[in-house]
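Below are the structure tokens for one structure; questions will follow.
Heads up, one of the protein chains got dropped from this complex, but the rest are sitting where they should.
Now for chain A:
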Amino acid sequence: MKRFATLFDLLDRTTRTSGKVAALADYFRDAPEEDRVWTIALLSGRRPKRAVNATELRSWAAEAAGLPVWLAEEVHPIVGDLAETISLILPEPTRASDRTLDDWMRMLIALTGRPAEDRRAAILDAWDRLTTPERFLFNKLITGGFRMGVSQGLMTRALAQATGVDEAVLAHRLMGDWNPARIRFETLIGAHDPEADASKPYPFALASPVEDVAALGPPSDWLAEWKWDGIRGQLVNRAGAFALWSRGEELVTDRFPDLTPLRDFLPPGLVIDAEVLAWGGEAPLPFAALQKRIGRLTVPKKLLAEAPAHLLAYDLLEENGEDMRAAPLAHRRARLEAVLAALPPGLPIAPSPLVSFDDWETLGQIRATARARIAEGLMLKRASSPYFVGRKRGDWWKWKLDPYTVDAVMLYAQQGAGRRATLFTDFTFGVRDGDDLVPFTKAYSGLTDAEFRQITDWVRKNTLERFGPVRRVPPELVFELAFEGIQASPRHKSGIALRFPRMVRWRKDKPAAEIDTLESLRALLATTGATP
């Protein structure tokens, strides 16, 4: 744990990418092997099930510190992080420990499902053996959300430096479903047992937003397609494996049983990059329809009928077991179309149609019709581009529609977390409904730190009521909010829910009397037709 704590301290104290990579690479060279595996797992978002919940942690820590629970509850939002709060309030440890990260992870896994009294004793014992920085990390291992200011890409780069294995090869090896409690470091980064590899997806190629398409050069160099509003996924069909992976590297095969017929018809040794959509027969249904299926481990028959899954395929990454990613997109695309054309009709898959265009202006006009097609905009991909690992600027661009906007007034403010713990950054907004104001959305991003500081100062001076960390404020501050979509939501008082709401502008020029109305949002809902 000490080695891991040292790594964390180094990462926390440098803002330079090179410094972070060097610290990680050193760690991957000299840390205990089991710890390296856990670190890779944690930095790629894999963590075991929570053995202890936040309420338990808080009350056990308060007890150990001789403080009332209410005090720990009050302090938590001020510090902005439960793991940190606990590490700071606990009394000094009376013992030391040279247990490794691996030891602690296994101890936590073993605690899962044990009676509360056993878990309490084990956690109190651990806290008494760890220094304040080690405790913070130990608590983070429990509460999750492990961010060390290191992306998975950066971690992969450091691992490549430490092991000499090519970065792209490593990125592929780290994909998929492996268990840090069982796999050995050498196995993870080295030669794989082909059986375990069978369902492994490739790292996703990602696009960047584009502003000025005219600067991209001759239109003939580019392929355009719709940017569908579904779930990006990779379908893997190899001998002994049929798997659907989400972009978050989650195995979601079982959630889309309506796609399993593909297993019988797709040729083996095939990997396809596609969008998973809820299908309306000829065209996709709005995202809201698909959303009902997300998060359900088993999908009831009614939903399968209402919102059948369908793939619109973008790219072909593997054919006949051969990695195609280095071939030009135009070639991969042609092979994709050929493979899908050979399938019998009626299967839930089709190529995502290319949008043909001769000049950027025409394409701009086509893009403007995206919403009617239930798309978010267009994708532009260079015809000669390989399927690269991660986000590399230059070859793949997303050209999204301008968002919708609404002017709304702040009703409640709450402190942020982590870096923004001391600022009020999470706001609830309302629109007018007759003489009333109806809360309809929350937003917490889009303003500058200076603006958040100013608003924080205002909130502190204008608090009307406190509900724990939430403050009710007078309806005076007006903001322009942007959002990507709107849908009906019986769960909300306003009856609507927005997709990706964020603040774009603080409208200091606009009085609250002139904000938008619930009626105008309902009208938008009616025209976009996005009822679930």
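Observations on the model:
Rule of thumb we're sticking to: a contact is a pair of C-beta atoms (placed from the backbone, for glycine too) under 8 Å apart; a residue touches a chain by one contact, two chains touch by 3 or more; residues count from 1.
Going forward, contacts and distances are computed from a predicted model.
For the chain that is left out, the UniProt protein name among "Phosphoribosylformylglycinamidine synthase subunit PurS", "ABC transporter ATP-binding protein", "DEAD/DEAH box helicase" or "Putative mRNA 3-end processing factor" is "Putative mRNA 3-end processing factor". Residue A:79 is the one among A:57, A:79 or A:374 that touches the chain not shown. When you scan A:25, A:54, A:67 or A:366 for touch with the missing chain, the hit is A:67. In the complete complex, the hidden chain is touched by one of A:21, A:37, A:52 or A:89, namely A:89.
Within chain A, the residues in touch with the undisplayed chain are 12-15, 65, 67-68, 70-71, 74-75, 78-81, 84-85, 88-89, 415, 417-423, 449, 453-454, 456-457, 460-461, 463, 466.
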